[in-house]
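Dumping the structure here so I can ask a few things about it.
Only one protein chain is missing from this complex, and each of the others stays in its spot.
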Amino acid sequence: MQFASDNWAGAHPAIAARLVTEAQGFAAPYGASDLDKAMEARFAEIFETDVSVFFVATGTAANSLALATVAKPGGIVFCHSEAHVTADECGAPQFLTGANRLHTVPGLHGRMEPEALAAAIDRFPPGAVHQGRPVAVTLTQSTEVGSIYSLTDIEAIAAIAHARDLPLHMDGARFANALVALGCTPAEMTWKRGVDMLSFGGTKNGCWCAEAIVFFKRDLATEMPFIRKRSAQLFSKTRFISAQFDAYLENGLWLDMARNANAMAARLAKGLDGLNDARLAWEAQANEVFAVLPEAKAAAAEAAGARFYRWEVPRERPDLLESGEVLIRLVTSFATTPQDVDTFLALCAG
Amino acid sequence: MQFASDNWAGAHPAIAARLVTEAQGFAAPYGASDLDKAMEARFAEIFETDVSVFFVATGTAANSLALATVAKPGGIVFCHSEAHVTADECGAPQFLTGANRLHTVPGLHGRMEPEALAAAIDRFPPGAVHQGRPVAVTLTQSTEVGSIYSLTDIEAIAAIAHARDLPLHMDGARFANALVALGCTPAEMTWKRGVDMLSFGGTKNGCWCAEAIVFFKRDLATEMPFIRKRSAQLFSKTRFISAQFDAYLENGLWLDMARNANAMAARLAKGLDGLNDARLAWEAQANEVFAVLPEAKAAAAEAAGARFYRWEVPRERPDLLESGEVLIRLVTSFATTPQDVDTFLALCAG
Amino acid sequence: MQFASDNWAGAHPAIAARLVTEAQGFAAPYGASDLDKAMEARFAEIFETDVSVFFVATGTAANSLALATVAKPGGIVFCHSEAHVTADECGAPQFLTGANRLHTVPGLHGRMEPEALAAAIDRFPPGAVHQGRPVAVTLTQSTEVGSIYSLTDIEAIAAIAHARDLPLHMDGARFANALVALGCTPAEMTWKRGVDMLSFGGTKNGCWCAEAIVFFKRDLATEMPFIRKRSAQLFSKTRFISAQFDAYLENGLWLDMARNANAMAARLAKGLDGLNDARLAWEAQANEVFAVLPEAKAAAAEAAGARFYRWEVPRERPDLLESGEVLIRLVTSFATTPQDVDTFLALCAG
Partner (left out) sequence: MQFASDNWAGAHPAIAARLVTEAQGFAAPYGASDLDKAMEARFAEIFETDVSVFFVATGTAANSLALATVAKPGGIVFCHSEAHVTADECGAPQFLTGANRLHTVPGLHGRMEPEALAAAIDRFPPGAVHQGRPVAVTLTQSTEVGSIYSLTDIEAIAAIAHARDLPLHMDGARFANALVALGCTPAEMTWKRGVDMLSFGGTKNGCWCAEAIVFFKRDLATEMPFIRKRSAQLFSKTRFISAQFDAYLENGLWLDMARNANAMAARLAKGLDGLNDARLAWEAQANEVFAVLPEAKAAAAEAAGARFYRWEVPRERPDLLESGEVLIRLVTSFATTPQDVDTFLALCAG
């Protein structure tokens, strides 16, 4: 009953097998191998447009270096107040952008409110040297709390950003989970709606370590080779990242894995919602379920071996909990099975 | 005939197999899994002393973050003028240490001259706020040009550093190659001779991506968890780095791979030295051979499919080349075979 | 009718005269002159305790470098949401601390609520590498909106900080205005209440350029000489900063100037409060008056030559304005005269 996070899972056997093949022979390092080059073409195919692709070591690196391409002295990036970049990356985006700042925007369930975003940006008049200046907007898809920006939402955010000459970045650490939930194409969820650059995460969805920065607006990528190297994020044996993505994207494996994760989350959500003394904190749209449980029940589940995190109540929902209740987060992955879910539900029903 | 670099090789089958096993099941991320903890114990065993171990993505990251632990405002790190940190890391050590500087020290064949090192450090009197202040010394073992610091050399460098209260860092991107060349224990080549922290590289010697910072002086590691995370170098699925090191260190695989690389370099060196119109630029002590060839012969070898780099003449050896000659670098690895070497030698003899 | 800011004023004649004297002769640069040394003794006398004193060019530099002494990788400084460090310094504190972050704390009228501060800090458990870690608390005295922390308030903030091993910094850009308002000694408003380091501003209160960082906890200052120099904040002819402070602190000139500024603010406040269609937004405790006026009246005053800023409504007071009203800020200084005030009041009464 492992619901602590999707990064507790291992790797899909097909990805493991592909790496074994790749172990043989020689290849040019630093992104120059035939396979590396083929992967850029593969990404272009997946996204139905020319893209520039850069592999880095972690999702935090993908976010930080993507933002570094548009950072400026006194620059400010706008994100949701619970976004991973501001809440869980130890200041790496700030550090790796040369001390650009993050400005948080409120919004229910992990999504920036468009009006709040526009208002936040517009508090910085052009040339206001004391306050600093907006340089980018970043949204997380799916969000930190398992919700999803609809295509219309993305379009609205992009319109606000672009009207102010700001590029739009998407943190896609759980890109695939959002994609299969929306049932659209990768292009529709990104550049067709105004996303300029993307942190495309594979690690949480069945890879070992596969994170890519994808630029749809390719001229934003001009400085990236130097940004990546001076941030110590240029792997030598890049072929092994490429190999993971090769298997990941082959025959829709990535989508199948995301579908499993989402289906298991839906199963969890449905089961919990049917209990007398539990309820969903909000809708589970991807592979994360946030539920309110009696503290005693949560503790009992933990004692029985279930792994999950207790979560801080969002500031937008101050009255979420009643006395004796606790908010928990349950994350599913490609490796979650119906048995895992049902065992957990049985525990909670007990 | 692949002699461009040891990072053109793939990965050893035993390491590939170990990763397949590790792909299954769930494990705590961010260094908290049982396997991760076991690896710290394994490093302690290998080095015969308690150590603190931190995995990072690249050798450049290992060097940069190790130095970041001892960086100070106005700080200066001393290294050889051809060291990887100063010549090949795009300023990452400077960037990731908050703009500490590197001060280069001359010396024949990639090794800092102890007297030159002492003189360089002593030009910075204590409290000299305009000039800045020494904070560390770093040496590369084996060096960028295939030579090795003897145990006595390391001891001399360490004595100079420690007499000035400076920690000594070793860039061990090719640690194993030096180790088997010297025929000593890991402890003897490091902390027993005064090394305080080590970039321990596995990638060039048969791993896919396995780099560790090892602290012998463990109180230097206090800040490392935060330094690593804010530099975006904390992998989530650390178990896959641990798994690589697990196989790497098992039954001396790492030493066997390094022995093969060194033996192939020796075979190359011997063969080249026996030719009429080629000579070794200097002794090949590890897995890199630097040779002087007629330009035409080098070009012919390349045309026949041999891969290697032409190298800049070291400033300490301005008269190395005669007219029409070129300096080349040949690097061997765990994957180099006697056939590769002999084919190349036959080409050169032709 | 110049109420735009206290930095629109020039310099007090006594300070000008003192600089003319100092222009003659030779003196050691970089803080080593007799006068420079005497000033450190003078500060010690003023504060009734040994202090370490460092001159820098701007208030922003004083805040940023003070915080740099306690910055750490992943570090977070806590401040009020309207504090100068977060709202008006273009990210300089972040940049000059190596990308430490500022975390804002709410509170009415520019003062952090102690409970909110404690809660904000306690959301960062020790060793939480993803979130980062608290490194300092900074408060502004007097605040950005003309209010003052009482001695009890300071003590409460200090207790919260110190209980969590965090140093307390005071941004004293308007230190003197707060001091004379409280009628206490400099010691009572600082170290006796738990302040560990202070940005001591003279520029806004009648100097030309005189900003000092004062360390009561002197071991925090160890790194400051290098921090200051590598931030390009070490003046060569420091004697001219010392000379300004010499005249500033002589015979209580600094207190007299602050008393004038505060008295003029009180006169303004009283006058505005007596009008039918104006009111104070909150109490004017130092040298800044925030008033609510009909937009037409504010515009008329501006048209008649009055200089002041329109101000954004604080988020804690969303219902401050009625329709057609505007919030304005009026700042007085050592150079403000009763005539200036009365002319402005007459305008508003008209």
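To keep things simple, chains are lettered A, B and C as they appear, and every chain counts its residues starting from 1.
The working rule: a contact is a pair of C-beta atoms (placed from the backbone, for glycine too) under 8 Å apart; a residue touches a chain by one contact, two chains touch by 3 or more.
These figures come from a predicted structure and were not determined experimentally.
Q: Just name the one of C:F124, C:W208, C:W282 or C:W311 that touches the chain not displayed here.
A: Per the contact definition at the top, the residue touching the missing chain is C:W208.
Q: Which residue among C:G25, C:P318 or C:G350 touches the omitted chain?
A: C:G25
Q: Identify the residue among C:F240, C:F290, C:F308 or C:F344 that touches the chain left out of the display.
A: With C:F240, C:F290, C:F308 or C:F344 as choices, the missing chain is touched by C:F240.
Q: Identify the residue among C:T58, C:S150 or C:T343 that touches the chain left out of the display.
A: C:T58
Q: At which residues does subunit A meet the chain that is not included here?
A: Residues of subunit A in contact with the hidden chain: 30, 68, 72-74, 98-99, 127, 129-130, 132-133, 223, 225-230, 234.
Q: Considering the whole complex, not just the chains shown, which residues of subunit C touch the missing one?
A: 2, 4-5, 7-13, 15-17, 19-20, 22-29, 56-61, 64-65, 89-92, 95-96, 203-204, 208-209, 226, 229-237, 239-240, 335
Q: Taking the full complex into account, what residues of subunit B touch the chain not shown?
A: 73-76, 87-91, 94-95, 98-101, 123, 129-132, 312
FYI, only the chains that are shown with their structure count from here on.
Q: Using C-alpha centres only, name the chain that sits farthest from subunit C.
A: Measuring from the centre of subunit C, the most distant chain centre belongs to B.
Q: Just how far, in Å, is the C-alpha centre of subunit B from the one of subunit A?
A: Between these chains, centre-to-centre, one finds 35 Å.
Q: Any idea how many Å lie between the Cα centroids of subunit A and subunit C?
A: 41
Q: What is the distance, in whole Å, between the centres of subunit B and subunit C, each centre taken as the mean of its C-alpha atoms?
A: 51
Q: Counting only residues that touch at least 2 other chains, which ones in subunit C make the list?
A: Expected reply: 73-74, 98-99, 129-130, 132.
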